[in-house]
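Just one protein chain is left out here, and the rest sit where they should.
Letters are used for the chains, namely A and B, taken in the order the chains are written, and counting of residues starts over at 1 for each.
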Amino acid sequence: MWCMLERVKPPRFRYCEARSVDEALALLAEHGDDAKLLAGGQSLIPMLNLRVARPAVLIDVNRIAELQTVETNGALRIGALVRQRRAERSEPVRAGAPLLGQALRFVGHPAIRTRGTIGGSAAHADPAAEIPCVLSALDAEFELRGGAGARVVGASEFFVTTLTTALAPTELLAAIRIPAPSARARSAFLEIARRHGDFAIAAVAVSVELAEGGAIERARICFANLADVPYRAHAAEKALRGARIDDERAVREAAEAAVGDASPASDLHASARDRLDLAKVLLRRALGAIAAGGSA
Amino acid sequence: MSAAQPSDAKRLVTLTVNGLERSGVAEPRTLLVDFLRHELGLTGTHVGCEHGVCGACTVRMDGEPIRACIVLAVQAQGASIETIEGLADGEALHPIQQAFREAHGLQCGFCTPGMVLAVQSLLEENADPSEQEIREYLSGNVCRCTGYVGIVAAVQRAARKLAGAE
Partner (left out) sequence: MPDRPEITGTLLQKPQYVGTRILRTEDPRFLTGRARYTDDVRLPGMLEAAFLRSPHAHARIASIDVSAAQALPGVHGVFTGRDLAAVLAPFVSTVAGRGGVRPLTQHAIPFDKARHVGDPVAVVVADSRYLAEDACDAIAVEWEALPAVVDPEAALAPGAPLVHDDVPDNNFAHIEFASGDVERRFAEADRVFSKRFHHGRLSPAPLETRAVVADFDRSTGAVTIWTSSQTPHLVRSLLVPVLGIPESRIRVIADAVGGGFGLKCQVFKEEAVIPALSKLVGRPVKWIEDRREHLAASVHAKEVISYLDIACTREGRFLAFRARYVGVNGAYQAHPWTALVDPMTTAAALPNLYDVRDVAYQIDCPYTNRCMTGAYRGVGRTPGTTARESLIDDIARELAIDPVELRLRNCIGDAPSVSATGARYDGGTYRACIEKARAACDYDGFRARQAAARAAGRHLGIGFSPYVEPTAWGSDMAKVQGYVASEIFDAAQVTVEPDGSVSVSAGLHNHGQGLETTLAQVAADTLGVRIEDVRVSMGDTAVAPYGFGTHSSRAAVIGGGTVMRAGTEVRRKMARIVGHLLEVSPEDVEFRDGAAQVRGVPGKRMTIAEIAAVAYFGGARRPPDMEPALTSTRSFDPHEVWPNGCVVAAVEVDVETGGVRIEKLWSVEDCGVLINPMIVEGQTAGALAQAVGGALLEELAYDENGQLLAGTLVDYLYPSSTEVPPMEFLHVETPSPVTEGGMKGMGEGGLSVTGAAIVNAVADALAPFGITITRTPLSPTTILALLREARERRAAPTAA
């Protein structure tokens, strides 16, 4: 993952704290490509320490209060700077996006989540990360702000490729909006990692809306680490529509269809082939867990 | 107020450490753990990886556990930091420290300061954790010596002590 150089202290950079979004945007406008925003720092600072990231300017956004709010107004709106640990404990987040609550437990460890932010994880766009996977499954929308104004993009547009998003160098992610869940929605998040807290070898986020009697009206399924962006399993979503969630055969067929054209990477921890196989297993198990009523 | 200008100049960082106000000089790139250890002389906090994975550098910032190797010293300006040096009350060990001793929760001692502070946060959040909860909470703090047997036992013992049951 990181190239072999023996460095553990950050290279020199210029630093300042932005006290408002406008100030941050002004700084970004001025330093653009040379600058990086510093949110929780839980991905960025390790990369600085190893000197695989060498930004000339670091703009610390941690003290911008307006990025730290959680609001529910129909949809759930999570400020980009909301810490993962806070989101995990937040009643509005748990109610407005149960899947996010389920997934956060798998993100690193408590002492990482106390600093790491929801928006930072999204902006970092690691294909193995849980939060982007969940946000994609939930059809979240991303509020971007730049000098030229604000724009809102959907998940499929936001995540471009590994460690790359639709954010321009002069833009910042301000908040994430998650549509209110239907009262009939049930969800599950499952992952396989080498150890608890590690990035996923493969993970699945599933949210289904069930009709009376258990037929699936709508399924939303997204995998982590199956592609260079969170991988929405549209084929499986379609295959499941109308099927009963406890119909093992339908579930099995949907799982087979799920990985479609995904072409995951091979690395030290799993081969591409394993990832495809694991994804199918995860989806079956996640649906099984929902059917068994294990997860809400 | 005009926007702050980025600079790489050294600056004075003032913060509260274990209840006392302390200041020291840091470059923007100085890691909090280096600042605590080398600028403030608090060498009880250890460094095992400097890329955020091992947990040896765990301290508490504004009451929450963090990894001091992936936080900049300048970010701790004005914060309240707790390190292992602040836990005992004079010569009397804190109940968590006592429990670590009684349950043989340490061997070489290198992970111990970070581990103890993580346990402090765990028990503040959950006064009576199950073994599984203990293992999950501490899974980011590596111990190479104990196999976690003594550590898990120490947390259970500390929980009883703090509840006044021991």
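Throughout what follows, a contact is a pair of C-beta atoms (placed from the backbone, for glycine too) under 8 Å apart; a residue touches a chain by one contact, two chains touch by 3 or more.
All values reported here derive from a predicted model rather than from experimental measurement.
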item	value
Residue touching the undisplayed chain, where the options are B:Val13, B:Ala68 or B:Leu87	B:Leu87
Per the touch definition above, residue among B:Leu32, B:Cys54 or B:Leu123 touching the missing chain	B:Cys54
For chain B, the residues touching the chain missing from this view	27, 29-30, 37-38, 41-51, 53-54, 56, 83-85, 87-88, 93, 97, 100-102, 104, 106-113, 116, 131, 134-136, 138-152
Hidden partner chain, residues of chain A it touches	1-12, 50-51, 192, 194-199, 201, 267-271, 274, 277-278, 281
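In the analysis below, only the chains that are shown with their structure count from here on.
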item	value
Chain centre separation in whole Å, for chain B relative to chain A (CA means)	28
Interfacial residue positions of chain B with respect to chain A in the complex	3-8, 27-29, 31, 34, 50-52, 55, 58, 61, 64-67, 69-72, 74-75, 118, 121-122, 136-137, 139-141
Complex contacts: residues of chain A adjacent to chain B	8-19, 23, 26-27, 31, 35, 38, 41-42, 45-46, 48-50, 57-60, 62, 85, 105, 108-112, 114-115, 195-197
